[in-house]
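Omission of a single protein chain aside, the complex is shown with its protein chains in their original locations.
Right, subunit A next:
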């Protein structure tokens, strides 16, 4: 065993952004959504992620704008805390410790200082019973506050955040669970309960799915499992309540939302159609069809200009109120399983796997961003449960990335298997793949494996597919036979079989001169040039599971794993078994850039990783218990820049990175300590003094406090001094050249100003003199600053992006300028 001291397994990107309803800010410029353990702030116009609000230690379960301050946002998490953030700058303001896992959060402008959270029943945390609790937030200056004043409002509520809603003017709160709708009136401190029968006469299910309350009138809309929407009125009487029913959806309504003015009601569900109902004119509906996949949440911006829908394929769509899609924020799409292997597109170096039904997704690992989806099936997707759809089951890239092959299949119950093999050519002009050849029914049975000839210098590329029908076929690009056809297309070149056995795996050697095809327990080696069977290798008694050629200096080795827990290495020069060892390898893969091979071994409920060279008996690296469960998908992806690690155990990570998918579809990777340190170093700048938002006002006054406390961290200091000097820089730039000191004199000062200064007594004195002035100016400057405040500010970029000058600062500068060049001392 080689120690694995500094190599760690970490999550790498691709977290869910559709788990909870997202929030659009007051000015409709940002969209906030819960994503794993952080809250992501996206720009609604550019779709780019502006900040990550990090701090929670467990999944974030809710995001909510603070009703009294539209520039701050609450987030709640299963770690039992509610945090308050300034999202424009990405600053953490406060943490309220609740002490119980929080599943959703609600607040109303009419209940100041109170938030409502859903927690498990206080007495037993394990149970599936939840209650709605009002939390009185203590007014305290501390950053970490324990919220002790908890009072239960409703017991037995749903943990689904969509099932609770505040009514008009915060007068009541409505909660639906199962077949009951409960409305709690705060004034009367009384709740009414309305129940529905389980089934109606036509067999529809009446279970409540979601609740939305009209903000101007007393009306509650509820969505039901059978696709009906009920509008409840007059519910402040136990008996005389009425409801009307709207029905368009054919399956459960998963989300409902009223627009802020209450003129429209939005609903969505599995059909992936956003339906806009006119309030009081329900026969008039607007539809936005084909949103891609089932709608899970709908949110409306406070001014009603934007809607946003979260979808089950990890996507958020931003829709203008004219029912037009304006932006799409797409995360990594994760299904229940990845049918295609993980692949790396040789051109974009992006991870390729199947995402949305019938599509391939190209996901940039470096930027943690979905580049694009490629529609493989090119058929209208019907959103209906229980339908057999075409699925992309195999995909392969050739060495240069100019060709891609995909296999899609549809397995009907009675009828035959429908198979399509498609070959896609990369189009330089559109920078995407274009369908070149579509081969329907390439094989008679399911395709088990497919690979391209990986030789980089070969003129013609070749594709080999193996199938359960007992044949493997070689496909080759051939010129058009007739004058009519435009370009070359792919056709079958060779059909091979071996004693009627079923081929399972195929693999080309690195130079493309050999093709190995495994037929159950026999490995056959063919020459693709002449289609001659060169040799057979076999290691009975069990079938070959995985097959892999060595690379570079180890290209004479062919490695295979068998179902009988054997890892074999054949030497192709002597056609003999070089070595073999007993391990249950669930996945074997070769690094395309080095000789290294990685083997994931399944042992006792966990997976171990071994990295080795075929020519060396000892593994380079091994890692016990990488994760629980079997690892069946992994990929070596090339690094953008090489790491220079001299430590032996981590050298294998120098040129490429190993990513793998766990049983629960988490994308994990291995990082070295050096890499982590670098990441940390780059993110440290982000850490600003958390207590107060970094406003220009703060920049003037903050230093006084700093002087008092004397506990300034280097990071906060740097964030203070840099804007200060930036004012000086501005001054420097505005001053006419002929009154300036010589450049050589300024230069050294300028450079020094960029360094972190330790103390600056002179500056502090100046401030002390001016304290009164600046305080007097306070009101004016506040007013002035207000419009400039919501501007996104990259705290990470430090100096150059410093906030606008306040009047006080300007005055100071003016005064400073009078004293000859002494302002330039501000650099020091």
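Basically, a residue touches a chain if its C-beta (ideal position, glycine included) is under 8 Å from a C-beta of that chain, and two chains touch if they have at least 3 such contacts; residues count from 1.
FYI, contacts and distances are computed from a predicted model.
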Protein name (UniProt record) of the chain left out of view, among "Oncostatin-M-specific receptor subunit beta", "Acyl-coenzyme A oxidase", "U3 small nucleolar RNA-associated protein 15 homolog" or "Trafficking protein particle complex subunit 10": "U3 small nucleolar RNA-associated protein 15 homolog"
Hidden partner chain, touching residue among A:128, A:380 or A:428: A:380
Residue in contact with the excluded chain [from A:151, A:189, A:440 or A:744]: A:440
Identified contact with the non-displayed chain, of A:577, A:625, A:642 or A:747: A:577
Residue among A:336, A:428 or A:532 that touches the chain left out of view: A:532
Residues in subunit A touching the chain absent from view: 288-292, 317, 325, 375, 378-380, 382, 384, 386-390, 410, 414-416, 440, 481-484, 532-539, 574-581, 617
